[in-house]
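Have a look at the structure that comes next, please.
All protein chains but one are shown at their positions in the complex.
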Amino acid sequence: MIAMKGIVKEFPGVLAVDHVDFELYPGEIHALLGENGAGKTTLMNVLYGIYKADSGETLINGKPVRINNAVDAQSNRIGMVHQHFSLIPAFTVAENLSIGLKDGGFILKEEYVGSKIKEAEDKYGIHIDVNRKVDDLSIGEQQRVEVLKLLFRGANTLILDEPTSALTPQEAENLFLSLKALKAEGKAIVVITHKLYEVMEIADRVTVLRKGRVVFKSMKAGVTSDILAEAMIGKGVELAKYKKEEVKAEGSLVIEKLMVIGERHDTLVNDATIRLNKGEIIGVAGVSGNGQKELVEALFGMRKISAGSITMGGKDITSSNVKARVMSGLGYIPEERKTKGVAISLSLSLNSVIHSHWGAPYLVNKMFNYTAIRKLAKQIISKFNVAAKSEAALAKNLSGGNLQKFIVGREMLNEPDYLIAVNPTSGLDIGATEYVRKELVDYRNRGKGVLLVSEDLDELLALSDQIVVMYRGSTSPSVNQKDFDRLKIGAMMLGEGFTR
Amino acid sequence: MNFLSVLFIFSMAVILGMPVRAAPIFAAALGENVDQQAGTLNLGVEGMMLLGTIVGLAVLVYTGSYLLAFLIAGLSAVLLGLFHGLVTITLKADQVVSGTAIWFIGWGLSGYIYTALFKTTEIVVKPVPDIYIPYLTNLPYIGKFLFGEDPVIYLLLIAGIGINFFLYHTKGGLNLRTVGEDPLVAEIMGVNPTLYRYAAIIFGGFMAGIGGAYLTISIVGAFEFDMTAGMGFIAVALVYFAKWKPYRLLLGSLAFGAVYVFYLTIESYLPSIPYQFFEMLPYIVTMVLILYVGSRAHAPAALAMPYIKEG
Partner (left out) sequence: MQIGKPLQIIFFIIIGLIISSFFLLASNVSPISGILYMLYSGFGTRIGVIATLNDSIPMIIVAIAIIIPFTAKFWNIGGQGQYLVGSIFATWIGLDLAGSMPPAIVIMAALLLSFVGGALWAFPPTAMKLYFGTNEVITTLMMNFVAVYLVDYLVSGPMEGALQRATHAPSSSTIPSPDQLFYLHGVNIGIVIAIVIAVAIFFLIRYTNFGYELRLMGNSNIAAQYAGAPLKRNMFQAMLLSGGIAGIAGMVQVFGLAHALLLSELSDITTSFGYVAIPIALIAFLNPLLTVISAIFFAGILNGAYVLEVVYGISLNLVIIIYGLIMIFAIMGVMINLNRVTKLFRRGRKNKLVEAAKN
């Protein structure tokens, strides 16, 4: 049995975990529930040794232990699967499973790995081909490799961080079966999640965190999802409603039968058709890796289009470059805010003109006007509540949430007619999430079109006027708001209604 | 003499001279290969080789021991490597910049040490003696080529086979390659990236120093200023060409050995062509070779990237 007592972890400006007690028993699945930014992952990273707690202690079977890194955690038989997998894409499954392995001799032996895999397959129904490259595996398969890796190292405590976020419901079902088999064997399992139905389906015990504190703790038996929802969100806090106004605006962005072929001659986007009118939000749903990323890159001019067309307000932009597309009214809030959305080592000033540096008032007589540029940066910072020292601060010194507000602000102040936003709230805390969502709806209400690509179906259902589902590079016909049905769209994400 | 016999003598000369000329490049490239697979791009190889040239020569002159000469030449280059490691691994500075600085330091040191020790007198040493195996070495045509080289060449060959086995068939090699692909993953899996990167850099430095010492002792027999003339950089290029596979490295080095012998031999046959054009050959061949490989090979994903932990 593992017990964490009085754990406190503070990041600059945020008390992420505030005197939390957490107990974990063998043979149980313990759901750690909470909204984004509630401190779930931070708490588990403390247990796994990635973060050092500012105070508090961890006891295993009553004895205090010190876990300073992942290796310590593993020697205490604790394993964790993060949202971003710790796998080497260029290596095979067998190689990935052998990294850092102490037993089995000095020489790499595939048979050794193979026999252990067989064991796991028989016991928990986890099967995988050890000779395949991880690069070629689906997300679900990669997750299996991660779980196997922990089992190989003799973990009897497994922590899974949002394990189903990138899985299809079917893959999730398989995972749950394996988890139940592991539980039956006496393993202790933590599932970090913000999805209530998952808790109801698999948990034996549940702890709810809100703003870094434990607000609810119980065995699951006898707990209803209403109780959990209230604990998670808090009393008196209404689930935010987004006020949409009727907008009259002419013009649309039309993606017609778009084809994108990848470097390996694989079809990444296949006959995608989407029509986005001004004054509406079109949600693009889909399990990650079904061509959404490539569609957006092609739409913004960052990827070669093999066939099809894109017109914006009647103007054909299929073969235009990024600059021409931005100048004719396209904006883009990318998911990769640190690597794509900003030049991380440059100042906020220089980052503020990323899509407006081609003309007045920032470029006058082919020369940069730094007074105007600084003014723009200040405007973004104040108007969008970006917590930054000044406009001279480097982008890398901003937190993820503030960086996202900065990018949202920059793109919106550039007033594009059509704005693409990809997973705009992933990884943000609850406040920033609400803020970004509200801004997107406001932007729509001002008569602009928003293409919202998100893996969070609830976000899409809450914000979109229409939803298009992407599956294996193809798009579904759009579903109108009045026909929104969680289950039906979920089935489409799995390929229902798509040919082949 | 007819054309065919000239061609025959010429190709024999090239083949016989090939292993000796290939040895220093192979040594340095083997070290660089290990470096790069741990994620460290070491452009300082040129400087490390240069340091090896003078240290090898000096130790040989003062002790008369070939073993000590190669050993200390290798260790001297390791010192430069540790400097590179301190700056790029521990302080996480840009590897291209640090590598250039290491090149300068080794370059300057080689000339400085030579002048300080020997003033302007030219020191000439004898190469490492070739081995002799009764009967085998006397075999016509192939005897000398296969069984009559000097011991360093055989040791390098063994090192090449050993490294190939280590990298692709042992846990240690897998761990090292993991560090080159993703140091964070390595760390989570209980592999210490810093340790592996330092180990790789020590090995890479040692091999570069050996290569340099071989150049003075066994090829030229004397020291010349900046005598590697870009050989270290060619070794780096070879690693790309070999796609991080030691056996391809061996083939590539032999090809370069052939290029060197080819132009040294052909110069005397074609005096009408200015020698400078032959001297350009290795550099042009290098460009053509890496053009051929281009970006098709999978480079270690974390190559030339410092490992910076977040949080």
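General remarks:
Lettered A and B in written order, each chain numbered from 1.
The working rule: contacts are C-beta pairs under 8 Å (C-beta built on N, C-alpha and C of every residue); 3 or more make two chains touch, one makes a residue touch a chain.
Bear in mind that the values here come from a model prediction, so they are computed numbers and not experimental data.
Although one chain is not displayed, subunit B still touches it through residues 43, 47, 83, 87, 91-94, 96-98, 100-116, 224-226, 229-230, 233-234, 236-237, 240, 274, 276-277, 279-280, 283-284, 286-287, 290-291, 293-295.
Although one chain is not shown, part of subunit A still touches it, namely residues 300-302, 321-323, 326, 332, 334, 336, 339-346, 350, 353-355, 357-358, 363, 366-368.
Going forward, only the chains that are shown with their structure count from here on.
Residues of subunit A that touch subunit B in their complex: 50-51, 69-71, 74, 86-91, 95, 98-102, 104-108, 149.
Within the complex, the subunit B residues that touch subunit A are 168-175, 177-178, 181-182, 184-191, 298, 301, 311.
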